[in-house]
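Of the protein chains in this complex, one is absent; all others appear in place.
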Amino acid sequence: MGVTGPRLQSTIFEKSHPGRGGGKIPHPPKDALERLPAAARRAAPPALPQLNELEMVRHYVNLSQLNFAIDTGFYPLGSCTMKFNPKVNEWAARLPGFAGLHPLAPDATAQGTLQILWELQEILAEISGMAAVSLQPAAGAQGELTGILMIRAYHRSRGDHDRKEVLVPDSSHGTNPATASMAGFRTITVPSAPDGGVDVDAFRAALGPRTAAVMITNPSTLGLFESRIGELLEAVHAAGALAYMDGANLNAILGRFKPGEAGFDVMHINTHKTFSTPHGGGGPGAGPVGVGPLLVPFLPAPRVLRNDDGSFRLERPGERPTSIGRLRSFVGNTGVLVRAYAYLRAHGAEGLMEVSQDAVLAANYLKSRLVGTYDIPYARHCKHEFVASAASIKRATGIRTLDIAKRLIDYGFHPPTIYFPLIVEEGMLIEPTETESVETLDAFADALITIAAEAAASPELVHDAPHTAPVRRLDEATAARQPNLRWRPMTGVETPCPD
Amino acid sequence: MPYGPHTAADRSRMLAAIGASSIDELFDDIPATLRASRLDLPAGMPELELMAHLQGLAARNRTDLASFLGAGAYRHYQPPAVDQLLLRGEWYTAYTPYQPEVSQGTLQSIYEYQSLLAELVGLDVVSASHYDGAAATAEAALMTCRATGRGRILISRAVHRHYRETLSTYLSGGDLELGEVPVVVSGPAAGTTDLAALEALLADPDHPVAGVLAGQPNFYGLLEPMAEIGRLAHAAGALFVAVIEPVSLSVLAPPGAYGADIAAGEGQSLGIPAQYGGPYLGILACTDALIRQIPGRLVGMTTDLDGQRAFVMTMRAREQDIRRERAASNICTNQALLALAASIYLATLGPHGLRDVAALGAARAAELEATLIDAGAGRLHPGPYLNEFVIRVPDARAVHQRLLERGVLAGLVLADVEPDDPALADGLLVCATEVTTSAEIARFGAALQAELGGSRWA
Partner (left out) sequence: MVPEDLRYTKDHEWVRLAGDEATVGITAFAAEQLGDIVFVELPASGRSLQAAATFGVVESVKAVSDLFSPLSGEVIEVNADLASQPELVNTDPFGAGWMLKLKVTDAAEADALLDPAAYDKLIAEA
């Protein structure tokens, strides 16, 4: 983290000195704004900070060094697929032909990007086993909303207005029930079976003429493949409902299981998980949605189409009246999709098969290293991630999963996802991904085993962790009770313009 | 696989530790009948070939044109510092700052983003980002419904059509009602929101309105009477949402100053490339009174155990991963990296640089207007604009096409966006910014003059 160690930074507002900065924009004519009515004008300039470029650069470089990232170390955050982000993808997205293209550019001037988008639709349809793909959703959660709204439109198109319920397992991502609510449905939560799978009998009991859809993550958020998925999907369709697949865990099944072929009606894909587009500190993502034949008419607009002459175009406004419409402006997060395309073309069919096999291999290997030290609530082969639990350690030592997670920071690792899924006591969801070497996996396992020993021998060491991070544990209660969400002192300070 | 580390020996060692005889055995839990056939995709490409392939595709896009296209995505100067800093792996290969002890960089940058945008919009609460301007606008509308307990939204037809369509999609889920406020057809206010029509729509006692949405500048580049629209909304017990463009806020009155309760808009113009539609930056801000209604992440300042100042995601229990079906929104992944880009952009330009961007764009647009009028075009609306306006030329779509052949992208054919509005049939929405050159403007003028068969004075 830099030769002198990470340093906390004062805010950029505190670094401001009136009069600094400038030299970027030519001075506009003095009368440039005079034709604007006074009532519409801003009374005083916004109190933005004023820095010279070096101070600004140091601020952001020093801040960046307070972050843990894939590029700095192992980041086994379950459910998030923190794999390597290839540098060539960043290069590709920044090619001026891609980066500079206006989203309303006429089709004839956008053929390169349109070709990428069209090919990507085809590639993702092949991977998902779906009939067609929309690239519009901006992230996985928006993909979910897209999918559920399409299901709603499907039922309505058949005159079926009584389906008001969406079934989700209790192990599901929070986005699933939140999406169902946004789309106007009531969520019915179904318990998991003791083996971690969907409780098929409970699901059957919950299914009925009011069920619009079920949302299933496969492999599940426990990292387990739903082996009874076939009979589950049959039951869903027999009840007249449709099946949504949350594609968050697609990394485990690339080339091994195609949800569309298996009978799912719609799924989303998280490009920042499976196809290595960077997570960006929280985003951006892209959430393409694939659909089976029943839902093709309802896909959001615009889709990218290929003309008879081999050229490409966007669907025109109103061209497909059955569409559920738009979820956002323009086509989609094209810059993200270019990166995903580069990743997919770099891998090809064989490479993608290797991705899933190595992701699953790494997770099972890491799990095997932790058996005997941590509880492994579901012993069977996992897919790309697995749940370990510190429940026994907590009972023996009082040390919780949260403490172990914080102690991992001292060993140079990012903690796994903790306390998710909610159904596992003191759970940690560990996803190593296919791009981590066996030496890294071993070092991480060694650290977890050492921490388990520390929990017994010197629990305070673990309880008070982290010891080496830039800050210690935070007062989150005060942050929430008296929210301080913006810097204030500069507000109202006059910053006269030097013209 | 191009990015995998494992040798055959590594894989054997791992399989032995697992106690599996083959990797296929690890997939035995997929029922045989459901196992996939192979992937029918082309073979992988070595990086050298991949780069050549991508360069070839990028070259098929025409970015050499003199472009006057805006309409919700704008070409701006991007200080090189923005992208160089963004490319640090500590920023773009981190994820959501769930572990604040090792995420202070991202957390502080988001807090600063919230603060910078709060200054620009004049409202105190700014979310850590939404997908884009359209999605943020839809979330703003849903906020007004939750806050008022009412179920009807009114949006000005002078808001970008993509935003109105997105809003319609989002509202369909909750069976909420959407009404559109017409635009004044003629006279000095042509092209702006029809206040009399708005007042009438608000007066319907059977359909109380939760929120009124209007854009500043509006889709046609015109300045709206925002304070008036806000007054009408509030008089009817509705909330007022301003759909904003952030660069303009360096010179235009901020939403907080004219009584808006919520500001939503597209942050792409703050240092983010056009890149054919995204990733962009959805801005969403509100008054303190609405803090419990705003969806998306919020970062707050607090202290650590030693009393050091530190930052953390806060009010988390509003979000989907905790509140599940009762969450206000399902948003999870956001646009954090783009919020960072916007922050670096604002910190680089400062208040005066940003003012210069807006003012120079306004000056270029005035130059463009004069040139196009000289070339024989008319203006469709007479009202004041900042840097975007509608010109009227006969047979606009054909003229646009022929100008393209002359290397000029003459803005947006409005009939392509609003095919059912006869008032816009001859309209081209054109835009200039600080990067538009006089040479480009002259080229547009000359080409248009040639197409129109000589100016009125020829």
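Letters A and B mark the chains as written, and numbering starts fresh at 1 in each.
To be clear about the criterion, contacts are C-beta pairs under 8 Å (C-beta built on N, C-alpha and C of every residue); 3 or more make two chains touch, one makes a residue touch a chain.
The shown structure was predicted, so the numbers you read here are calculated from the model rather than taken from an experiment.
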Based on the whole complex, identify which of A:A205, A:A396 or A:A477 touches the chain you can't see. A:A477
Touch with the omitted chain, as defined above, among B:R13, B:R35, B:R316 or B:R379: B:R316
Using the touch rule from the top, list residues of subunit A that touch the missing partner. 419, 476-477, 480-481
Since one chain has been left out of the picture, which residues of subunit B touch it in the full complex? 292, 315-318, 322-323, 326
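Note that only the chains that are shown with their structure count from here on.
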What is the distance, in whole Å, between the centres of subunit A and subunit B, each centre taken as the mean of its C-alpha atoms? 20
